[in-house]
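Excluded from the complex is one protein chain; the other protein chains are retained at their positions.
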Amino acid sequence: MAAATCAALHGAGVVLLDENAVPGGQVYRAAVPGVSGAPGPDARVGDRLRAALLASGAEVRSGQRVWALGGGPLVAPGAAPAPYRVDACTDAATATIEARSLIVCAGAHERIVPFAGWTLPGVMGLAAATILLKSQAVLPGTRTVVAGIGPLLAAVAAGILAKGGRVVGVVDLASRTDWLRQLPTLAERPPLLARGAGWLARIVSAGLPLLSGHRIVRALGADVVDAVEVAPLTGGVTRRLDCDALCVGHGLVPAIEATLLYRAEHVFDRARGGWVPVLDGSQRSTVPLLYAAGDGAGVAGAAAAPLAGEIAALAALADLGLLGTADAEQAIAVRRGARSRPARVGAAMSAMMAPPGDLVDRIPPDCVVCRCEDVTRAEIETAVDVGARDLNQLKHFTRCGMGPCQGRMCGEAAAELLARRVGSREAVGTWTARVPLRPVPMAALLDRFDYADIPIPAPAPI
Amino acid sequence: MVHPNETAQTRITVNGVTCDVPAGRSVAAALLAVGIRKLRESPRAGGPRGAFCMMGVCQECVVHIDGHLRQACMVPVMPGLSIKLGAGTPAVDTLGAGTLGAGAT
Partner (left out) sequence: MTPQFDCAVIGAGVMGCTTALFLARGGMRVVLFDRGPLWRQASGVNAGTLTMQMTRAALVPYALQAWEMWMSTPGWLDGGDVLARARPGLSVAFTDHEVAMLEERARLRRQAGAPIELIDAARAVAIEPGLNPVVKRAGHCPIDGFTSAYLTGRAFRSALVAAGVELREGCAVHDIAPGFDLRADAGVLRAQRVVLAGGVWLEPMAAWFGVHLPIKTLINQLVVTERLPPVMRTVLGVASGLLSLKQYENGTVLIGGGWQGIGNRETGPIAVHPENLLGNIRLAAHTIPALREARLVRSWLGLEGETADALPAVGRLPGIADAWMIGCVHSGYTAGPYLAKLLAQAILGQELELPLFPIERLLTQEVA
């Protein structure tokens, strides 16, 4: 939103494409009228960003799923770079937009390290629970276990309690000392610290089991989850918690499909969530006129994201000749300065969300890793035994990553498992990026056509 | 599982059965609110599945909505919506027993 607003205010022709019905992404999701109740602090920040966007003159196309990207450097060999081409569709129709530059703000999606029973209905992500609480006013369950690691854990537990729901346990991979270690950085942003303290107070006063340094051993149930078993990380007695919902999350992973598709350089940076595009100090990727901002460029938190968006817009304006270089540099410097503290705190939060390394090692052999294709850890390990050394060969050998989620749910765990055998995440690589960026209905692409309209190329020789 | 002050409902059908669900929600959230968590079975192993990410990424909530395969978390409930759970995909083991060859462990 911030990038589009900034660019439009400087006179650029801007189109903002967003999948959701109203802009806001995950953190700054708009309240749903008649549903969400009074907007919380994030929704209010989001409302300000939305108002500015509306007033800026940028064209906002909501409910548009970008399924294909082209142009830019993706041209016939030897040809000059073309305008960026973006194909976006609803369920019914698709449209193409061309532009001189492209700013990608694809955000991040949640990482959940597989454990036994994680595929049972009623098990969902912490981000999923957040969406239910913030914009759907629906509780995850009547007796919910909240588990995983990072600030989102407390936010979701407190959020459920605030909506009158029942939390039967908070199962935190981090220990109390882990939290205390991050306190100085969190203290740099008093509102955040206050919010965290508020969450903690609510959880503590509810008197529910708060299990620090514990992991989920398994989720149990036949058709839906009805209990979880938890145990201390350091070993010890397993404890059972009856529940009808389990909300679990292990951090955020930047969504890099768009920048990968354009063959921008990427680097593996665990602290920022994994593979991230290589960017200069002004959000420029290694591909001309392609920029990235927000968590999709490396997890740095919601507060830092709008500033990064503005920096990307200013860099694009300068590169397009719509703003003087000196003016742009000055404006960028101001924002870079303003961004450093929230980015530092965001980085600390990202670090807090990283699960302990051995969580991957604990994945049982018969546990599904690729949910779409039911590929287990044992099958992945066997594929390595018989010669798969990188993610794409693993895909060929097992179908892991070939399902409709396009490797988003299994990619991290699969890559970590491979990296333990092959040596590094860099060696294992990323899934090859291809269109469509999301599954796209044929009906949206086909439109009405006559057979004669189909430009059938010259037939193969006989 | 819905906020206590909520009253507005929308009437839809789920597998042919009429059902009142909270208005204004995504289909996934609305079904969850009335206790429907299992939405389909995984194609290869037939395991029970339901909405997981609520944001259009995981594809676990794909069901038939008015005859079209759609992600339930991305579609808002509307009056008269017809939902069929268990999007019909064959549960055939794609890799088969003999993929690995005699030399594989």
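Chains: A and B, in written order; residue numbering restarts at 1 for each.
Quick note on the criterion: a contact is a pair of C-beta atoms (placed from the backbone, for glycine too) under 8 Å apart; a residue touches a chain by one contact, two chains touch by 3 or more.
Because the structure is predicted, anything quoted here is derived from the model rather than measured.
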Chains in view that touch the one left out, judged over the entire complex: A, B
Listed residues A:68, A:137 or A:241, member touching the removed chain: A:68
Positions on subunit A contacted by the hidden chain, ascending: 68, 70, 74-77, 85, 87, 96, 261, 383, 386-390, 392-393, 395-397, 402-404, 406, 432, 434-436, 439-443, 445-446, 449, 451, 453-457, 459-462
Absent-chain interface as seen on subunit B, which is shown: 43-44, 67-69, 88-90, 92, 94-96, 98-104
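Note that in this section only the chains that are shown with their structure count from here on.
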Contact set on subunit B toward subunit A in their complex: 1-4, 6, 8, 22-26, 29-30, 32-33, 37-39, 42-45, 47-60, 62, 68-70, 74, 76, 94-95, 100, 103-105
Residue numbers on subunit A that touch subunit B, as the complex places them: 19, 21, 26, 32-35, 37, 91, 109-110, 119-125, 127-129, 131-132, 136-142, 163-165, 222-224, 368, 371-374, 379, 382, 385-386, 398-399, 403-405, 408-409, 438-439, 441, 443
